[in-house]
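A single protein chain has been omitted; all remaining protein chains appear in their positions.
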Amino acid sequence: MQRAVPFAITFVTAFVLLWAVVVPPIDQIREEFVLFFDILAAFAFLLGGASLLGRHGRKIRRRARGWGFSAVCLGAFLLTLIVGLLKVGGEGGLAGSVTAEGSVLGWIYEYVFGPCDASLISLLAFYVASASFRAFRVRNAEATVMLLTAFIVLLGRTFVGGVATDWLPPELAPLKIPNLVQWIMSVPVTAGNRAIMIGIALGIISTSLKVMLGIDRTYLGEDA
Amino acid sequence: MRSRGPHEVEGVVGRRVIYALMLLAVVAPMVWRISFKERPSAMTRDIFAAIEALPPGARVVLSYDFDPASEPEMKPMGDAFSRHLALKQARIFYLTLWPLGQGEIDMVTRRVLASEYPEYRYGTDYVNLGFMSGNEGVISVAMTDLKKGFPTDVHNASTGVDGGLSIMRGIDNLRNMDLIVDVAAGYPGLREWIQYAAVPGRIPIIGGSSAVKSPELFPYVPAQCLGILAGIKGAAEYEQLLLERYPHFDRPESRVALERMGPQTVAHLVVMLLIIAGNMIHLTRRRREGGAA
Partner (left out) sequence: MTRRLAIAIVSLSLLLLVLIRASTGVMANPFNDPRALGSWTAAFFTLCMLSFLYGDNPFFRFAEHVFVGVSAAYWMIMAFWRAIVPNLLGNLAPEIPVALFGMQLPLDVPLTQRLIYVVPLVLGLLLLARFLPRGRTLSTWALAFTVGTTAGLRLVSYLATDFMAQISNSLQPLIVLRDGGIDPGRTFSAVILIGGLLCSLAYFYFSRERRGALGVASRIGIWVLMVTFGAGFGFTVMGRVALLVGRMEFLLRDWLRVL
């Protein structure tokens, strides 16, 4: 029962979605299943929030190391939740948009969440530069090819790339850096990415079939 | 605080020097207002031409699938698309598969459409369907019944026949759309729109993608996707084309990506120099160690 019910649910859902492509009468059922999936995804967001509440709440209760920051986290969480659920400040009140003009949630999004999100990711620019200096080593021919391609792309995606090879005669136009970048992206990079794409597609198809047929049950916490 | 060994000190000091160099590479061109004219690529011109060819009243889905983390790259693209579509009098259906994308749509509708196109009326010329959870499941439902996937817009008006949204009349699903434009920074994004809408529904699709994701998506061009604007460079090229075709766009808010290409160029050169410097230091050390041995 513990394994049979989830396996049956997985099989039936995947089966309906699969066969709806070729059996139009069951497309209506497919549509309902996918709508249920959309709603379930929303419940997953609730699960995430509840999980955060539980984890940081336990940390505060135990006065574990760093519990002050957990209090900050929960404070921010609860404040945002309240102003969002009650649609505080927005035009139209509860009947209006959750991110309406003048809403506190909109303010938090624009001046707290947005800057934090953007700044955290912008740190990667520094780390990319640092990693380029420390780790990008030309040890063999393959690495040299990778480096040269990276250089051509880096130059070609800027003004310098366009200007640097402007002097080339029309017969050598394909060697102008912007044209070279265009060719690299549309030929060898497409070939490489296409191969990776086909490989991933085969992997997903086989995994989906294994999940559907109950061969892979890792999502239930069991060995495949 | 424990004392650091010589190698660790060098690592720490070196790292901060690199960070300072990167900061300088980005800030200096901004302060000195270094910017360049862009030369749009063939792909960008194809994308521009596809939107130019839209007749008035064309129905276009504009999906904002990004969050504030990707805003510097994606927002200029989204704004440029919004301006161009509004100029072509297309009927724009804004929606998003990212929870944080709804805030981005709010910003573009208020700061671009409402302020620059006051004649563009909400509910008639454009609508904000907002966010819906479910990732590719949302696209799958919308391909059959758009109103079931998005029963209300962000202002809680019904998208059905009894709602006040005249733009939704005659729209059953995504197959009624003339074009899909997806500005996406990751998953769910352009790949999902191609897989679940463009290919099965044979709907033309144009993409704007973050630079990181773009190479993975080029295999879809041109058979499954008309073209992709890749990163800030793609956005700058599109802004350049808009400026050339419509000179009245020559104002700061329409040149955001173009202005950012100056710091971008200098930073690229710095990264290249760092790679060269790193390899030269490494080679020199190896020769010294080889000589000492």
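Chains here go by letter, A and B, matching the order in which they are written, and residues are numbered from 1 within each.
Note that in this section a contact is a pair of C-beta atoms (placed from the backbone, for glycine too) under 8 Å apart; a residue touches a chain by one contact, two chains touch by 3 or more.
These numbers were taken from a predicted model, which means no experiment stands behind them.
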Contact list for the unshown chain, restricted to visible chains: A, B
Of B:Thr152, B:Asn173 or B:Asn279, the residue in touch with the unshown chain: B:Thr152
Contacts of chain A with the absent chain, listed as residue ranges: 2, 5-7, 9-18, 21, 32-50, 52, 54, 66, 69-70, 72-81, 84-85, 92, 94-95, 98, 105, 107-126, 128, 132, 142-143, 145-154, 157, 174, 183-202, 204-205, 207-209, 211-212, 219-221
Residues in chain B touching the chain absent from view: 16, 19, 22-23, 26-27, 30-31, 33, 69-73, 99-100, 102, 130-134, 136-137, 140, 151-152, 154, 156-158, 160, 162-164, 194-196, 199-200, 210-212, 214-215, 219-220, 223-224, 230-233, 260, 263-264, 267-268, 271
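What we mean here is this: only the chains that are shown with their structure count from here on.
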Separation of chain A from chain B, taking each centre as the mean of its C-alpha atoms, in whole Å: 14
Residue ranges of chain B touching chain A (in the complex, touch as defined): 14-15, 18-19, 21-23, 26, 36-39, 41-43, 67-72, 99-100, 102-103, 106-107, 110, 130, 132-135, 137-138, 140-141, 144-145, 148-149, 154-156, 215-216, 218-219, 221, 231, 233, 261, 264-265, 267-272, 274-275, 277-279, 282
Footprint of chain B on chain A - complex, ascending: 27, 31, 34-35, 37-39, 41-42, 44-45, 92, 95-101, 106, 109-110, 113-115, 117-118, 120-121, 125-126, 128-130, 132-134, 136-138, 147, 150-151, 154-155, 157-160, 162, 178, 182, 185-186, 189-190, 193-194, 196-197
